[in-house]
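My questions will all concern the structure given below.
Heads up, one of the protein chains got dropped from this complex, but the rest are sitting where they should.
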């Protein structure tokens, strides 16, 4: 087997001193498509945030291409695309202007690439609409357009299907599967039943601390 | 058949001068469980907002117990519970304090009723947690606890299943079905496939204006 | 090894248990120093020829002013140590130092105003050092408030540390600029000038008072930090056991009484 | 279920909002402290920026204290409805059977209790720092007490009108300032004339009348403005 790109090594996370889960081990070689599941409050969002370096881990380590992410933050971030709960789309800017700045945070984007990405998320024709006049689902689609612009290897998506209609969900699943096929890694959370054929599942419910051990 | 409680009469809505849908007719007698569906941007949220009186209708009328809602706003609001995209939960207050004020906007709530409602939404034990320390799904559950507190007849729920885990979705569906059985009305939107047995569907895609007619 | 020792020092539990032992002799010592120093200054030092008895406020006022300033640097250093070595205890020390420093600043301001009434004829004068003290109070207050309002404790610690560190650059700048501004506007103040003019019979009690204040400051810092440790670690096992022990002790005591 | 229409308790929502907002403020205690701090600090800035000789300070003291109280109130206004708007609470207020007038009034009362009143209480201290002549203290406190209440009421209208704007803090200033001017002029004058020995009764009477009018009109106008802001 190919060497794992991303490794979670005995990872534990806590919030305000309360242990959420502990001892998560996981190796993701290129081509991984992994759904993180668990009940509300299990710690999925916390796991994803820790993985990207936004939150500190309580114990354990996260390695990217063999080295701890803390020692190579900038290199790691070049290969990372993170889409969270929140929608960083400025209401007063048009759809295209939003993608221009979001894109520029990672390697350069062209206007053509943006037009192409907007077609992919069914927002063609909305390039010049101000973003405050979009519906909930359309706003999230602007965010998802980044999937078609980014050259990142690792996609970390927190509930990417929120507010997306049925056709949109199917298309998004296909895109995620294709990224994995092409040697990328997709980690995502979702509570919805999915139509995709093959993906791994990491169930956080199994890593919860025993009743008395949340506080050490 | 029993007389309809809620009637949409040839309803059309527009946003910024663009016609979203037109000619929606719908009668909801007691016991209606109606899902509003449509692609992203079809106008579901707009329809629900118009229905509750938050947005003006472009054409047509909304009647409650036979009279236009505009002529009897206060009476109508006493029988209405609206849960939207947004989560009016103050981060600095505890879960219980939030439900106390939310509940007080409608007929009085007791602390026991709140404790009971929190058990229903699986938040028992979180009464005194500050709300900012809740996960996305837990925050929405605080909002949903209102379903168990309210005495309203008409429930209007915009994507109530967002961020809720599988067990939670099943329970919520059951609650909605029971409310309808007991003579209430539930209008909701959702893009998720549902497990519920019987509910009516209003597909907004069928009421879209013809290509040239969005601007009149 | 030295490093091991250093990291043990960072452990709140270790500090809590050790400091229990220190307090046994340190607290009485501080008390004695305070009583002796202040009663010597207020009761037995000779009367000042120009100011009469009102000058005696200096025994409370001057050490408080000195410590209020020193306390800021102690707080900032604790914050820096916490940030650099990612230890919990220094942050707790930093957080405890803020209210103590603020209290000392208030004390300086209050005693200064009291003193100002007989000497300047007014409670408040826009004098360089008064302004500086007022600004120091705001600097402390900023840290106290920030620590209070931050939603998460870890974040609050680091944020306060950053603010305190930036403050250390700013404190001398503020001092200088206030001084500069003041010298442009007003003639020399009515203050007693320089420590050198002080007679030994007043100097010794003053020095003793300063020593007593330093001890008092350390004591207050230890007590506050211990409290902070208990609050933060309240849900850990060792605190639970401690509470259990205390509880059964008191239970035994009350049980044994009849 | 139609029994909900009868015996509907009007005061419940009013009390709940007051309790909610007071609890919120208490949780974020800095909310009370902060207008005070702004007030204190900006008064402290004064002698730093201008020549701090006693006579000059005493001349400008009543005016400056009033101006700074006005600015402090203004600063705290933006947050009056902001959070309720952003998180959808406002929608719930509007869709609740409680009259919106009462809800707004509840919020204004909490706002005044937590900003205006503390300002008025702390004002004498600042008077000392600016060497305010001794005749001015009581008129200062009373006029500020009434004046800040009027300003909270007027401010509610401004906050309601601008709540749907992204960056409202300063548009608010523009809308509200002209309405605050008369309050400022009457208030500062009341204090000055008390110091000059002319007596403060007339000024205070005027302020009282203005307060009565503001209580009647402003929450109504603000409620209307909120309905408009929410619907878009």
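Lettered A, B, C and D in written order, each chain numbered from 1.
To be clear about the criterion, contacts are C-beta pairs under 8 Å (C-beta built on N, C-alpha and C of every residue); 3 or more make two chains touch, one makes a residue touch a chain.
Remember, predicted model here, so these are calculated numbers, not experimental data.
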| item | value |
| --- | --- |
| Given A:12, A:135, A:153 or A:175, the one touching the chain that is not displayed | A:153 |
| Among D:185, D:205 or D:228, residue touching the chain not depicted | D:185 |
| Among D:64, D:94, D:108 or D:194, residue touching the chain not depicted | D:64 |
| Residues belonging to subunit A that touch the chain removed from view | 49, 52-56, 74-75, 77-80, 82, 84-90, 92-93, 97, 100-108, 130, 151-153, 183-184 |
| Missing-partner contacts on subunit C, residue numbers | 135, 138-139, 141-142, 145-146, 149-152, 154-155, 158-159, 162-163, 165-167, 169-170, 173-174, 176-178, 180-181, 184 |
| Where the missing chain touches subunit D, by residue | 28, 30-31, 33-35, 37-38, 41-42, 45-46, 48-51, 56, 59-60, 62-64, 66-67, 70-71, 75-76, 78-79, 83, 86, 165-167, 169-171, 173-174, 177, 181, 184-185, 188 |
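The rule we apply is simple: only the chains that are shown with their structure count from here on.
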| item | value |
| --- | --- |
| Selected pair, greater C-beta contact count between A-C and B-D | B-D |
| Where subunit A and subunit D are represented by their mean Cα positions, the distance between them in whole Å | 45 |
| Centre-of-Cα separation between subunit D and subunit B, whole angstrom | 36 |
| Interface hub residues of subunit D, defined as touching at least two other chains | 28 |
